[in-house]
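Comments concern the structure below.
In this view, the complex is presented without one of its protein chains, the others remaining in place.
This part shows chain A:
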């Protein structure tokens, strides 16, 4: 066994990220760890790579018990990690990037010749085909990833962790990566592969461990004995609270009408391409799509945070020319995709976070003045009604768990009777209890006539919550799907453009 993790438990304030996890990885195999977003995969890998210490449990590498204080301890026993986001200096060559931080010395100077030879050797041995003298900025994403792999190999790793390595790759590059991984394994290395994409997991992994809600559902499944459907069931679980809202509350009054919305990236390419849709009062419109197909840009354009062309009308009034604040005042609520970046002031107390995004409205302000008492009182209300678990409203937002932070945001955005709620991944990274609570609140508000634009990667959430479901692919709305009849599988294939002519 290359790696044995037993009984790993890791608690964060208010949430247990990992609970009694068991993971056994055979030497010379590709072992996939799969689970939904927020299932605890990343925390587990950070523990294995020495970035987090487990509260309980043991780690053994090659049969020897170890305890890591930092990633350098993990590197010392031969564990390397390729992060999802590359950590390369663009203006340096492959050679310079690889030696960066562990420069081989020859007297006072760096032994570049020796390093170049070693890189060549490694590259040839594993068929990576990396040119040591190429500049990083000239390389494509697939090549950069190979440089990252080479970097860990250069530091002597025999066990390589890849965190969602295919998220940034196009299909051909994915195939190349998998060839590389098989090459590594043939040479006796061990690969731990983190993913939530089932087809990829099945095609490359020898064994699979499934994690759900922080704990192992099933460890060491032989990849030849399962199919994608069984894997999906293990990942999602059967007792998942149902997000269903079957009774229709859709009215014929338009709440949000978007026409011909186009957003261009800095190089002029349309990332949202001529998108039009209408959401009625009491309707939830779901947008399904593989991440990175323009969802984030669409939301930011509707919020007025990103320049766009086309028109946006809110309850019949054209808001196209209004800035973000005016649009919010006109009645758009916003649950952002990344709550830390866009939804909260992490070091500010909860009651100040209640004001954020609603600075100009009662009960938070009176004219140019902040109404402290009003904001505090209303924060107490949100904490009570949305079951935000906190000792008080004076603690910093940072001290709360993700689920409680999210409940606070949802509560805040639901205040002031919004016409439309833009909910981007509203239950991402929150525990199941908070998830069910957020769904309940959305359902209740919908029954009161709220229109919701729901963007999510969780297909069950999309299918269960939406009255209307559209599929976004490369910035365009390519298909309408009936949520009453669609299955996650058929929705998944629509999202990847299977069966679409273009």
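What we mean here is this: contacts are C-beta pairs under 8 Å (C-beta built on N, C-alpha and C of every residue); 3 or more make two chains touch, one makes a residue touch a chain; residues count from 1.
Just so it is clear, contacts and distances are computed from a predicted model.
Missing chain, UniProt protein name: "ABC transporter permease", from among "Electron transfer flavoprotein alpha/beta-subunit", "Imidazole glycerol phosphate synthase subunit HisH", "ABC transporter permease" or "Fe-S cluster assembly protein SufD".
Residue A:214 is the one among A:214, A:282, A:331 or A:492 that touches the chain not shown.
Considering the full assembly, A:395 is the residue among A:395, A:447 or A:484 that touches the omitted chain. Summary of contacts with the chain left out: across A:92, A:356 or A:479, the touching residue is A:356. Summary of contacts with the chain left out: across A:92, A:135 or A:305, the touching residue is A:305.
Contact residues of chain A toward the unshown chain are 11, 13-16, 19, 213-214, 241, 303, 305, 323-329, 334, 336, 341-348, 352, 355-360, 365, 368-370, 372, 389-391, 395-396, 398-401, 403, 431-434, 436.
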